[in-house]
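Note that this complex is displayed minus one protein chain, with the remaining chains in position.
Showing chain A:
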Amino acid sequence: MGKKKEKKEINEKVDVEAVEIEDDTWWWLTHKGIGATFLCISVFALLVRVAVSLHPYSGAGSPPKFGDYEAQRHWMEITLNLPVLEWYRNSTGNDLSYWGLDYPPLTAYQSYFHGLFLRFFDPDSVSLFTSRGYETYVGKLLMRWTVLSSDTLIFFPAIFYFAFVYHSSCHSSRKNDCAWHIAMLLLNPCLILIDHGHFQYNCISLGLTVAAIAAILSQRELLASCLFTLALSHKQMSVYYAPAFFSHLLGKCLRRKNPIHGVAKLGLTVLGTFTVVWWPYLHSTDALLGVLSRLAPFERGIYEDYVANFWCTSSVIIKWKRLFSVHSLKFISLTATVLTCLPSMVQQVMAPSSRGFLYGLLNSSFAFYLFSFQVHEKSILLPLLPASLLALEERRPFKWLMFYGLFSMFPLLCRDKLVLPYFALHALFMLLYHAPCGHGGRPRNARPNNTKFDYFDSFKTFMNGFIYLSSFILHIVYLTMHPPEKFPYLFEAIIMLICFYQFALLAFYTNVKQWSLLEHSTTEEEKKLI
């Protein structure tokens, strides 16, 4: 017995020594503290973004409608040349059927500022009417720079704020883990491909959300509510996180001496921020409803294209669009979404904690992604964000989610001719995930030499390996082969099925994980919340 203990001690000692030597790989990156590490990694992340910007954008060279790039350019044109009240209204100057504004006012203000920037260098790119379908080298350069600047000014500082707060509170954080985590956050292939390839401004709303999350982790709730309201006013998809914020803040308020006071303060902050941002549209209900109707285009149906959520996947068997009207489908999807959010919300109200909050964000965004109305493939970015914030705690699930999230976007990126950046960024992510001494893939306190043969474990490994391999082969098949005449969207459907299966499994797992935090928290209520 004594000998075994000695042996174990020696093994542990050897492990620690090996780890110390291995740690030397990144000493040049981490020895000056988190600020320097962040700067190094963010500069590399900027290089990668600039390199991806060289590639085509959505709708490049395909009149008459083009794509998201043209939509954003058109919004700059509209906001620059028309008065504020006309932006969401159909008029001779603003034809809503040609890429009408369908994001809240903060996007419009941001388009206005970017339009000013574009007009200064190239007025033809944003002149009313005549600039439709404007595609030149300088135009593309300026547009790409607007995304790059938004990313650098909003997303990067938000990530730094989060990393600073998260790693200073987590005492056992090693420098290498901190650097690895920052790399995972900044070099998110889905976000880079969508923002700097396809062309969108998710970095702004996601950056504001991350800043809000970091504010909550550092106990600054008013700031967090203000920032989250701004994120909501930038893209309505941020509502995917609203249940988590709401339940966590409510839970926190209920634990204080005067809950009503806390709730009132938060409510006033939220209302105040909304009023400031939506001010031009608050003078009449017509104007407000005009904007709101643009934000929720229910007439487009419960799903479009092939997104890996519940409605689209089950429509292979149950033809929802034929069985129910749009109105009843709205109600059904709302109920399903609320029901799926409920466990996570209840957990947070009962036992709010920072860790639970992060899981709550993941669960509520999963619930919305899987069951909400009119979900796009790009919405996978929303569950991916909290998953990457939790990357150190849930390493393998994070890798799975990233792999299948990218896979679910593969048809979209193929249409945009972004196949090369897709593979390059995917490979870059996998390499960084498995960085030497980053302990990628291995759980933090791995027990080495577990010789007991576990049938369930090996079956799981086999299934995972099989699905990974099939997905990889499906990439090649999608690129090289033509689908049969009878089923022109066969490959998209298969991709959607595989991804939905993985997302559903992951959502179930994370919900269980968050619920299990309830048992932990009841025993640790006296200890400081991590």
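We take it that contacts are C-beta pairs under 8 Å (C-beta built on N, C-alpha and C of every residue); 3 or more make two chains touch, one makes a residue touch a chain; residues count from 1.
Criterion: contacts and distances are computed from a predicted model.
Participant: Report the protein name recorded by UniProt for the chain absent from the figure; options are "Syntaxin-18", "Sorting nexin-30", "Alpha-1,3-glucosyltransferase" or "Glutamate decarboxylase".
Facilitator: The UniProt record for the chain left out of view names it "Alpha-1,3-glucosyltransferase".
Participant: Looking at A:Leu47, A:Leu222, A:Ala264 or A:Val316, which makes contact with the chain not pictured?
Facilitator: A:Leu47
Participant: Check each of A:Leu128, A:Leu289 or A:Leu431 against the chain that is not shown and name the one that touches it.
Facilitator: A:Leu431
Participant: Among the options A:Leu420, A:Val477 or A:Leu490, which residue touches the chain absent from this view?
Facilitator: A:Leu420
Participant: Which residue numbers on chain A touch the omitted chain?
Facilitator: 21, 24-25, 27-28, 47-48, 51-52, 54-55, 420-421, 423-425, 427-428, 431-432, 434-436
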